[in-house]
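Here's a slice of the assembly, chains where they normally sit.
Order of writing sets the labels: A and B. Residues in every chain begin at 1.
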Amino acid sequence: MKLNHVVESQQFTVPLLMELFERTKSMERTVRRGGTRDYEHAIMGTLFYRPSTRTRFSFESAMYRLGGRVLSTEHAMEFSSEVAGEKLEDTIRIIGHYCDVIVLRHHEEGGAKRAAAVSPVPVISAGDGTGGQHPTQALLDLYTIYRECHTLDGLSVALIGALDQGRTARSLAYLLGKFDRTKLYFIAPEEMQIKPDILEYLEKHGVSYELASDTRDIISHVDVVYQTRIDRERLASKDIDLTPYNIDRAVLEKMRSDAIIMHPLPRSVEIDHAVDDDTRAAYFRQTQNGLYVRMALLTMLLDNE
Amino acid sequence: MKLNHVVESQQFTVPLLMELFERTKSMERTVRRGGTRDYEHAIMGTLFYRPSTRTRFSFESAMYRLGGRVLSTEHAMEFSSEVAGEKLEDTIRIIGHYCDVIVLRHHEEGGAKRAAAVSPVPVISAGDGTGGQHPTQALLDLYTIYRECHTLDGLSVALIGALDQGRTARSLAYLLGKFDRTKLYFIAPEEMQIKPDILEYLEKHGVSYELASDTRDIISHVDVVYQTRIDRERLASKDIDLTPYNIDRAVLEKMRSDAIIMHPLPRSVEIDHAVDDDTRAAYFRQTQNGLYVRMALLTMLLDNE
């Protein structure tokens, strides 16, 4: 299957996901062996209009482990001709002459699609807009579940936090809906519940789901807890109790012994640091998987050239 | 011919230009073959006191295609000891221990010359001051004309825009004046016409030129249209009509079929996007040539070491 650009998680069919995950597994082995030099002539351009040191490092490390080079800008918005009113399309046409693949984080929803439409080289979105897509996060999330649970069929997954805005939770719900017998629990304060478009999508595809408002009611049923952040500032009533949406040792005790806790990070108080040492805390393994998934995506795009 | 530093376009004689352009052609082949590793031990330091993502990426990509490494600062002004009042000369003496060639964009006119005077390694100016030199831009402009027109003799070239401040147009006029039977047209609003120093230089060297105020009067005569930007804010009378200085499909129709349109980019409205698909639109090829010219310059400097 040919992959030209990575702009949204919806473009990934189940067979393409499986091909990606096979490559990802082989990348784990490659890294353990100290990396490869197979892509030593390849140059990746990382163009971040919104800074994100962690996501940038993850992509750049992926390219280095493949043997390649990196052109990098931490803050293209501040440091580029965009200031002078240049259109994104012109920037991409030019930067595309200097590298073999572009990683773009853009501040406007749809930026990645616009870039892909004119780019002479493959474009990978590292997130666009605030409500937009962040497809590689969704892919590494799904790979983590696959890697930890050894299957993607028949899983019960609780998604917790500010689900209305959380693009990671939204994308993951979308991707999980493609697999058999998935059961999703959306746990959020009422004003931050998942938006109807996702629920309609799930109903259309016969995916079972439940809305809930307390993690503790659900936690013992699930294979995966996908925790996200709640910004207290966003809550209309500032004295709302957020305890039902936090994970601490008490919540941990109710979890199944083979369940896992995920989080896209950075976290605030919603996962207590006392939870970190539990083997079920998978969030640091999850960020490590980001490296392997991005390596796999880069090889799929560069092998096309 | 030995090249020690690249600080101004005037230092390039016609034989040196021809040597550079021969190397540049061979770099096009090198890039098509996937780059070289001949300079894998070389380190380039890019020291930008004014951020310019595109110029920086062009230099850094050039170094990578040669196999080398890059030390990079996006915004040395903000991030360096210059804040603490350190003199540029001290900075260069120190950074010169960490790399094999320095690419410097400095905010003060003459910064590149001051750096070259004390540097233990070759210095390439990536622009200094606002009215100062940007020699690699002038060289890639000239190479583009050579590459597209297959000669540098007997060419008619129209330079359009805010020519008084446009260092790219000024440098190009200077270099073109070195070749036989050049004819230059300077097309600008009266208050932004090319400055007398360039005209005196052209007269002294017997180069034919004309001043004009409407592109449409000239366009059918020329081999090359070199379009630059006009910042409307600079115009004393804000309601001046800029149509005579823009290029759109109507202007395109009057151009010769073998003529080309160039622009140093970024552009604003002065070249309509509808022009982009015409084969005569050479401005994206021009930025690509920047990569090859910079590779060639780097090899000339590093081969001296």
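To be clear about the criterion, contacts are C-beta pairs under 8 Å (C-beta built on N, C-alpha and C of every residue); 3 or more make two chains touch, one makes a residue touch a chain.
Fair warning: this is a prediction, and the values are worked out from it, not measured in the lab.
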Worksheet item: Given 2 shown copies, how many make up the whole thing?
Response: 3
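We take it that only the chains that are shown with their structure count from here on.
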Worksheet item: How many Å are there between the centre of subunit A and the centre of subunit B, using C-alpha atoms for each centre?
Response: 41
Worksheet entry | subunit B residues touching subunit A - in the complex, by the definition given at the top | 34-35, 37, 51-54, 57-58, 60-61, 64-65, 72, 74-75, 265-268, 284, 287-288, 291
Worksheet item: Which positions of subunit A touch subunit B when the two form their complex?
Response: 40-41, 43, 45, 47, 69, 71-76, 78-81, 84-86, 90-91, 93-95, 97-99
